[in-house]
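Reading through the structure tokens given below for one structure.
Note that one protein chain of the assembly has been removed; the remaining protein chains are unaltered in position.
Let's look at chain A:
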């Protein structure tokens, strides 16, 4: 038995390039559908688990998919904004909690998520280093953001201007990092979290500047009418919240009209959920969606595409397998003299067939082994791969 294995192995090693190509072909036939399956399953799991734990989502009328992708996975498409008053309406509903979300701005590629402290409890996010938000201008960064940018508590990040020309109302804000979140293998790892009020400061609805009744502000004042001062837009605004200037930060306008992208609505039981869904059924301006239904719809599309891809891969694999068989058959013809020599030196027919079959077995076992190993590695890193390349 050992000599059969030895001869087969030596043959493969001698023809290493041909053997490697065959092993690779077998590995790819197995690997590609398997990896695809693992990644799709992981993607499905990640999408579904986040959607399942998010009962209801309130957002502007429009695409439920865009609303869900922005609110749950911080996708780059920003849905139409709704008013903060809509969040208060949900919060005032009996047995329903509401968490506002403002996912519009970014710091480099990381989404800046404006929300309330309840969000961290709701998602089960804990701080690995430092502390949660304390004041205006503070932020906590996700584990991946901290690792990729080498950030830790005490450092700072700057919000990126939304428009390339920088002519919009928003101002880049330098934010103090108060903490780094522990990894949760969710889109939260790639986000930067701020207080909703800080998001409004970035939006230009709140700001800090020196006292306009001060003499230094004379050049910025358009008019003074009794106790009413009208300033021009050139008033120098602070781009960082510090101990010295924090008291000067203020907001213009009514809070209830300030924008948010969505509200996470958390009913305490199914009855409250049904009642809330009923309340918003005929609303003209906002929609209340069940993320799990939106994601299931998306996944059905993904599965349909996956099935097409798998069919194509099975066909490709079958063709490749046929080619491998052809290679083996041709190889047998080429090796006629070698087989004849083996017979002449006393090799029985069974032993010769055994050597040839072992060669094929080695190729198949190696190919499948490599494919299995890589599939196993993919399974281990699938959460990160899906996070990084599919949902990022």
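Here, a residue touches a chain if its C-beta (ideal position, glycine included) is under 8 Å from a C-beta of that chain, and two chains touch if they have at least 3 such contacts; residues count from 1.
We take it that contacts and distances are computed from a predicted model.
Choosing from "Pyruvate dehydrogenase E1 component alpha subunit", "tRNA 2-thiouridine synthesizing protein B", "NAD(P)H oxidoreductase" or "Metal ABC transporter substrate-binding lipoprotein", the protein name stored in UniProt for the chain missing from the display reads "Metal ABC transporter substrate-binding lipoprotein".
For the chain missing from the display, the contacting residue among A:11, A:249 or A:362 is A:249, taking the whole complex into account.
Interface note for the absent chain: among A:91, A:275 or A:298, the touching residue is A:91.
When the whole complex is considered, the residue among A:135, A:174 or A:335 that touches the unshown chain is A:135. Listed here are the chain A residues that touch the chain not shown: 53-55, 91, 97, 116-118, 121-122, 124, 131-136, 138, 195, 197, 212-213, 222, 227-233, 235, 241, 246-247, 249-255, 266-270, 273.
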